[in-house]
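First the structure, then my questions, so here it is.
A selection of the complex's chains, in situ.
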Amino acid sequence: MNRINQKLKEKKKLLSIYFSAGYPSLNDTVSIIENLEKNGVDIIEIGLPFSDPLADGPTIQASSTEALKNGMTTDVLFNQLKDIRKTVSIPLIIMGYFNPMLQYGVEDFCKRCQDIGVDGLIIPDLPVDVYNDQYKAIFEKHGLINVLLITPQTSVERINFIDSISTGFIYMVSSASVTGSNSGFGEEQTEYFKRIADMKLKNPQIVGFGISDNETFSQATARAKGAIIGSAFIKHLTKNGVNKIDAFVNSILK
Amino acid sequence: MYNINDKGYYGEFGGAYIPEMLYPNVEELRQNYLKIMAEPSFKEEFDQLLKDYVGRPSPLYLAKRLSEKYNTKIYLKREDLNHTGAHKINNTIGQILMAQRLGKKRIIAETGAGQHGVATATVCALMGMECIVYMGEIDIARQAPNVARMKMLGAKVLPALSGSRTLKDATNEAIRDWINNPVNTHYIIGSVVGPHPYPDMVARFQAVVSEEIQWQLQEKEGKSTPDYVVACVGGGSNAAGAFYHYLENTDVKLIAVEAAGKGIHSGESAATSILGKEGIIHGSKTLLMQTDDGQITEPYSISAGLDYPGVGPMHAHLYKTGRAEFISITDDEAMTAGLELSQLEGIIPAIETAHSLAIFDHKKFKEDDVVVINLSGRGDKDLQNYIDYFKL
């Protein structure tokens, strides 16, 4: 059974952390992952940096640019991760844009993920329909879960469709906005969280975008299975490097 | 054959590779654009504005001295005479009417040369709508007159500070804005790029160019088809417009002109068809300049409007199938051709357009060939560049 599915069965709210691989320094990847696990993080999203990350806000975009300057490439990342399963057991998801995967070859990319022990992918610019028509079989062949997104604007029919083809969790974008844009949740979001919870989807939901501290984590996970933190963690890395990851995670979980 | 299919692809190119956050917007547009364009009230308003506001039809002008020099029959399609000075406004007029019918209140756009930004700011002023234009920091500097025009027109110009700080990055910023404002905002893309249905919609709005060429040539030459149609290609909208009604008529040879910058293999170029590989850029599967690793590379051209690492999916298809011939023109060749047109015909072309006028050293035409060049824009925005380049 895929590590993601296993993790989702745990009777707790899940904390998922995103970071851009190769940032702050090219070879921080493994140590960040190990640190995050050690401090109680449940799922890790490893960002494969892209030159034109159009669904990301300025913080993640800047870390991506920096990572690329540091020399990060698809191959470098795979090499850094090749022994990761010797030390890390929580689910690992690679989050990246579609073009680098396409250039690598989608099948090769999936195979390499499988070999390493990556559990899933999040590809914001691979639309559900294209995935369903062309790539689902390949992902499944390599035991990879494709994490699909919904937003407050996603229609009920489309949510149901996305739920129907999802096999892990649904990435529930808290508000229609690029990462790192908002701080704190308002009434609108709370209603949206409730609306989705009431749909009783087959797949659990993990909330992303706009989670930066204990308060927003609690709000987001009041009805959802977990939450993902990206920009806030990148900012922490920018300020503190890889050292005080424990403090950051503790401040979220309290 | 060469036009879009019902899945939104030109052959293998096109589609809508967009984040889920954009899905409702793009889907709304996809479901409605053809319906709205077919409404008589839309057609009427569009045609009326093109005539009374934009100044269409743009003339088809027989350039006598240029024709003499190159010993062939050269017609210039005078998009430079449109209101705001380029073909771009054909599209923005169409899209602003579309946005109104979709109930949108806020308009965003990206711009490279600033022509699309000006054309967007213009229609927003005309309709009293809020307008935000994203423009690369480098382009803000090299196309200052257009920045000033946008401000006069009441638009907000926001600099794109990432990447090469040119058109590609402005497009990223616009898409980010759209993701953040999914309900009230329409994104007026300025070329035949982006997710389906943009390439097709923009091509249809620009198709007025070849529609006019047909009847204008009929009047002047007694036949509606030229031997060649020539247009420069940044994203590809002016070429799409000039080619549109001739796409399926292979008697008409199509020439797409790209920016070779300092030379195709100089590392400073924007010749996408030659340097590009298949991939995804700004929501569309097409040809783009990228590293082996799939990172989009920073293009270079002296002309802000051609300084884009991708090309519209229609053009990727025209290239792949050989339907259009692609010629690359360096900065130097373009500048020289721009000066030549100024002094032979009294028309100062945009540097983008000047690329199209530089093909005569690459391609020989017969004396009785009828060659239509799409004069996509005027050079007022580029005067400083010309002056500096030629030390006038």
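The chains carry the letters A and B, assigned in the order they are written, with residues numbered from 1 in each.
Please note the rule applied: a residue touches a chain if its C-beta (ideal position, glycine included) is under 8 Å from a C-beta of that chain, and two chains touch if they have at least 3 such contacts.
Fair warning: this is a prediction, and the values are worked out from it, not measured in the lab.
Though each chain kind is drawn just once, the whole complex in this file has A x2, B x2 as its copy formula.
Please note the rule applied: only the chains that are shown with their structure count from here on.
One finds 37 Å separating the Cα centroids of chain A and chain B. Note for the complex: chain B touches chain A at residues 15-21, 23-24, 162-163, 168-169, 172, 175-176, 179-183, 277-283, 290, 292-297.
For chain A in complex with chain B, the residues that touch the partner chain are 50-55, 57, 61-62, 65, 68, 73-75, 97-104, 124-128, 130, 148-151, 153-155, 158, 173, 176-178, 181.
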